[in-house]
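The complex is shown incomplete by one protein chain, all other protein chains being positioned as in the whole.
Each chain gets a letter, A, B and C, in the order it is written, and its residues are counted from 1.
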Amino acid sequence: MTNKRVLVKPARKTFVEDLKREVTVDKGAVHFVEDNTKDYSTRDGTIRKEDLQKTEGTVQTTKGAEYAIFEQSFIDEYRGLRRLAQTIHRKDIGFIIAETGINKNSVIAEAGTGSAGLSCFLAPLVKQIHSFDSNDTHLDMAKQNLARLNIKNVTLHRQDVYQAIPVQDCDLFVLDLPEPWQALPHAIGAVRPGGFIINYSPSITQAQQCAVAAEKHANLLHLKTVEIIERPWKLSSKVARPASQMLNHTAFISVFRKIQ
Amino acid sequence: MTNKRVLVKPARKTFVEDLKREVTVDKGAVHFVEDNTKDYSTRDGTIRKEDLQKTEGTVQTTKGAEYAIFEQSFIDEYRGLRRLAQTIHRKDIGFIIAETGINKNSVIAEAGTGSAGLSCFLAPLVKQIHSFDSNDTHLDMAKQNLARLNIKNVTLHRQDVYQAIPVQDCDLFVLDLPEPWQALPHAIGAVRPGGFIINYSPSITQAQQCAVAAEKHANLLHLKTVEIIERPWKLSSKVARPASQMLNHTAFISVFRKIQ
Amino acid sequence: MTNKRVLVKPARKTFVEDLKREVTVDKGAVHFVEDNTKDYSTRDGTIRKEDLQKTEGTVQTTKGAEYAIFEQSFIDEYRGLRRLAQTIHRKDIGFIIAETGINKNSVIAEAGTGSAGLSCFLAPLVKQIHSFDSNDTHLDMAKQNLARLNIKNVTLHRQDVYQAIPVQDCDLFVLDLPEPWQALPHAIGAVRPGGFIINYSPSITQAQQCAVAAEKHANLLHLKTVEIIERPWKLSSKVARPASQMLNHTAFISVFRKIQ
Partner (left out) sequence: MTNKRVLVKPARKTFVEDLKREVTVDKGAVHFVEDNTKDYSTRDGTIRKEDLQKTEGTVQTTKGAEYAIFEQSFIDEYRGLRRLAQTIHRKDIGFIIAETGINKNSVIAEAGTGSAGLSCFLAPLVKQIHSFDSNDTHLDMAKQNLARLNIKNVTLHRQDVYQAIPVQDCDLFVLDLPEPWQALPHAIGAVRPGGFIINYSPSITQAQQCAVAAEKHANLLHLKTVEIIERPWKLSSKVARPASQMLNHTAFISVFRKIQ
């Protein structure tokens, strides 16, 4: 049970005969209410805290606007986290899960923690996460984010992973570091045979340097390096075409497997 | 504990001075051993069942070839499933997880079951799955695949979802059907407010028809329709470039949310 | 000889030791001077008309800023045209040339003219262009653009191409119309055996409807339908990665060939 709510007023369009096309009458709105024990203000008027107790159906603002209301799901709370600029994008997190098959039984690790965006997403999916960072500002933000989502199975480690990584037998280790090749030998030591190492690098030069460093380790296979591209489309009764602009790039993702 | 093993002989390359480039000496090999209570044959000779008991390290074939050995992980067993041609691709499964935030606490549903590829992947990540199909051949294959992975939390339903969907309050419903718009009203009834409906269609015409049908439901938001493209790269010390050929297309994925 | 000039002040960056990265000191500037018989003002001061007579080298503004100067090439003048929103993108024009092999000996045609962006680009590459449109506003803008580039080998025709196309034996006909299938039979009549018809449609539904209409014509082969995607990269000594955002879509381009 959560005291967080989502409020949605759908967009409204209407077909205008003269223009021979649909026109947006109301752009709609989505609000993420963090605390339903207080009144909440929108541009269309205020919704009273009594109404925010509801977990489904609709509520009305003081000005008569109608909003659908429902409890925040994990994904809504996740979206509401404070995050550093370089947080791993969700499409890329999805790929990591799809590629490694981590699940309820998995113990995984990552470095650096950053704002713990990755750990927060994976925590409800796996058994245990170890997260390493040497930056106290990051660790503080991570701690707050984990607390906010009430996550208990992530252990934060203040640790320079270029020097050592004091865990073992992980099913997966995710490297999200400026110089991943410096942490690679320690990451190999931290996963079990059959376990995976993922490297996440914005620049292909970093991905390349990490892949070349990996070649030195006879017990590590470089399975693939890819980009995950999420291409958005516009669909309506008359038109089906890709959106005009898109996010072109987040990072190159390399998948390695420890075989011995 | 599993009696399935992975055997890996890494590829070997060597730099040939005359050619001024690396040449592959041994292409390497990967074997997925389904039953380690029997001897296993490779092109390099046989590995004896006694050696296949090992869970890490290396084993030798009768001809002296050396293989790394480790226990199959979930992802290896998943790859070994018998599958129908149209099974949802793993990159797309990853996106569905990333987009909806389903996790250990989630109850989800899908139609059609097909060979249960999606259910098999998601079962170890969520609490409970309901899977609907009206094709007995599919349901049989699904049953076998679930048994093979020892999955207990997937319930198969023999059901024509164009007629009805007899579950409620799901966190997610995945439609993988030739005419998803026929099942859409029932799928809406099957998810809770705040829950998600995903449509997976190979052709944009199907995705469009489903999106247009969704517009008729005031309690459903069409959040996005996308393609997920996994672009492979080649990395070595000298070269960094995209692979020459790639998988161009699997499906269009639409994300809807029930708001009321 | 042209009286149009390009003025360029290159961007300047410097490495800042404290930040350990390059910082932009001057963003640089590019100016396209339409008339070098008048003084030209920049944010860095004025360049006098006497200096604008130069065809290469550098000029100084009244405030001492230095600009490289050179005569406008065709591509600069082309960029300076007034254009309608839907003008065919240059990457797509390039594809049309590459696919059809039109050249100095080719007689080609297009409909609709629009602002004549396509005709203006192709005119200096081919022998003769016929351009059809039924919208007088378009034809006026087209006329002005052709005059501005001093193009003599484009004939504008005021014509509803859904009714008829009064030319024959063209090497290429480019359709850039809301309902290309209506003009298709006439376009087929307008090209020689072995000639090409290109359809340019923003929405895949239009491309599909045109392709299906083409199937009815036994003397027309549908060679391919493609999207041309221009993916931008960022390169510097430290970083090599795709630009964060990109133009995702302009149009679907179908290539047909008349075989008889």
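Convention: a contact is a pair of C-beta atoms (placed from the backbone, for glycine too) under 8 Å apart; a residue touches a chain by one contact, two chains touch by 3 or more.
All of these numbers come straight from a predicted model, not from anything done at the bench.
Chemist: What are the shown chains that the omitted chain is in contact with?
Modeler: Within the full complex, the chain left out of view touches A, B, C.
Chemist: Kindly state which of the options C:87, C:159 or C:208 is in contact with the chain not pictured.
Modeler: Final answer for the missing-chain contact: C:208.
Chemist: Of B:135, B:153, B:182 or B:205, which sits in contact with the chain we cannot see?
Modeler: The single option touching the absent chain is B:205.
Chemist: Residues of chain B in contact with the chain that isn't shown?
Modeler: These residues touch the chain not displayed: 202-205, 227, 231-232, 238-249, 252.
Chemist: Can you list, in ascending order, the chain C residues touching the missing chain?
Modeler: Touching the missing chain: residues 6, 8, 10, 55-58, 68, 70-76, 78, 90-91, 93-101, 103-105, 121, 124-125, 171, 192-195, 204-205, 207-208, 211-212, 215, 218-219, 221-222, 224-233, 235-237, 240, 252, 254, 259-260.
Chemist: Can you list, in ascending order, the chain A residues touching the missing chain?
Modeler: So the residues of chain A touching the unseen chain are 204-205, 208, 240.
Rule of thumb we're sticking to: only the chains that are shown with their structure count from here on.
Chemist: Could you tell me which shape the graph of touching chains takes: line, ring, star, complete or other?
Modeler: complete
Chemist: When the mean CA coordinate of each chain is compared with the mean CA coordinate of the whole protein, which chain is closest?
Modeler: Given all protein C-alpha atoms shown, the central chain works out to be A.
Chemist: Using mean CA coordinates as chain centres, what's the chain A-chain B distance in Å?
Modeler: Centre-to-centre distance between chain A and chain B: 20 Å.
Chemist: Using mean CA coordinates as chain centres, what's the chain B-chain C distance in Å?
Modeler: Averaging C-alpha atoms per chain gives centres 44 Å apart.
Chemist: With chain centres taken as the means of their Cα atoms, state the distance from chain A to chain C in Å.
Modeler: Centre-to-centre distance between chain A and chain C: 40 Å.
Chemist: At least two partner chains per residue is the criterion; list those residues in chain C.
Modeler: Within chain C, the residues that touch at least two other chains are 204-205, 240.
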